[in-house]
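In what follows, a structure is listed as structure tokens, so that the remarks can point back to it.
One protein chain omitted, others in place.
Residue numbering begins at 1 within each chain, and the chains themselves are lettered A and B in the order written.
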């Protein structure tokens, strides 16, 4: 790898920040409170632990305040949106706003349920630091096609960072735009992979002053973990755990050698 | 493998259909809404994704209708039968009946709880397309020993397809009967393996006009996945993920070479 040519589509500064993400996270150990769906809980917690963050997952009304008060960031994932989770999100966002703790919205399956769509719109108006979603969810929420310009417009109009993930990831804060071409198709064959990516992105918000760069860094690192995992996997079963191993072992050099991040 | 002798206990037509199950499922991508217990959710979703189906898992009263309306099949699993899941099953079955969407009943642990047993009996009267259960559950529900004749009688009297799984699987629609001798003992050492098999069987109901053949195909494919997984596993931990890899990679030739399906 010593003589590897620099990647022409790579944005140097964003890649530097991506390379530093995991060392910073391991040093800081951010506490991330995740209100997420039950199917996503194990992989979400394990991805955060592998990256050096400290997950907590309770959704109980009586306790959520205590957990959020001692958290550094909050994830609001709309999967399995039962009344308890709905209430938990309300309390968590209220506390997060009061204490300036960043929170991220993952509007899971808003394309399948009008009720979730309405609630996701309401949450968007309450200024999450970032939103991570897939193409179908983006279309349902923005009414626009899932392309770079639409992502930028949506981010600007909502005053948040939008991270649209898929074969190519698009991130915008309304002004800047980054394109990330890391990842592997097996990521779409494992349940809750997007939810886990959202959790890692939430943790990244703590690790950098520049929230846009932090989101780009998280998606880059997660995509590279997917590539490293695919190289040692026989299918989606082993892949689901190889990606956790890859996150745990990833070095800044791995990130620099593999990042495919472009500005604009 | 080229000169492998044909398996004498194999029923040719059922095996052909089993061999075609995964290609059909991958082409069709059926949406399967699974009301299932929390411990089973991750493996259930991952088995469906590996087979080419699209799982959804919400159990929230306000949302379940929207998910079932866009689903191709529904799984009603009685594990962790809390009031929310009970309500979700009621709504889902109601929608499924209206829209002719097939649904499958998995009466988990009815041998351990009188309440579940009563509810399973009530659900059986509402004509699921199929029921998948183990020997203890069959005995509790039918009052009969877990043998071929009792399975046939029970299927006929209830007007459904009964799939009794164990070391040998028995499937009957009340007239036809099939015996499947695929699988591995490690399947009994991993939690929710039966629940995941029920989910795959539910998805199979979408892939064929002949529901009996579809159920036989699903159990055959799942049993073969278990055999392929056991061959590369060191124990139940790695087996749980090797079986997902095996489903993902399985070809029609794998099925033809390994299927042990007998008529009658």
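By definition in this document, a residue touches a chain if its C-beta (ideal position, glycine included) is under 8 Å from a C-beta of that chain, and two chains touch if they have at least 3 such contacts.
Computed from a predicted model, the values in this text were never measured in an experiment.
When the full complex is taken into account, the listed residue touching the unshown chain is B:116, out of B:31, B:95 or B:116.
The omitted chain makes contact with just one of the residues B:32, B:120 or B:192: B:192. Annotation for chain B: contacts to the undisplayed chain at residues 37-39, 42-43, 79-83, 109, 112-116, 189-192, 233-238, 240-241.
Touching the omitted chain from chain A are residues 38, 41-42, 45-46, 49-50, 55-60, 62-63, 66-67, 70, 84, 232, 240-249.
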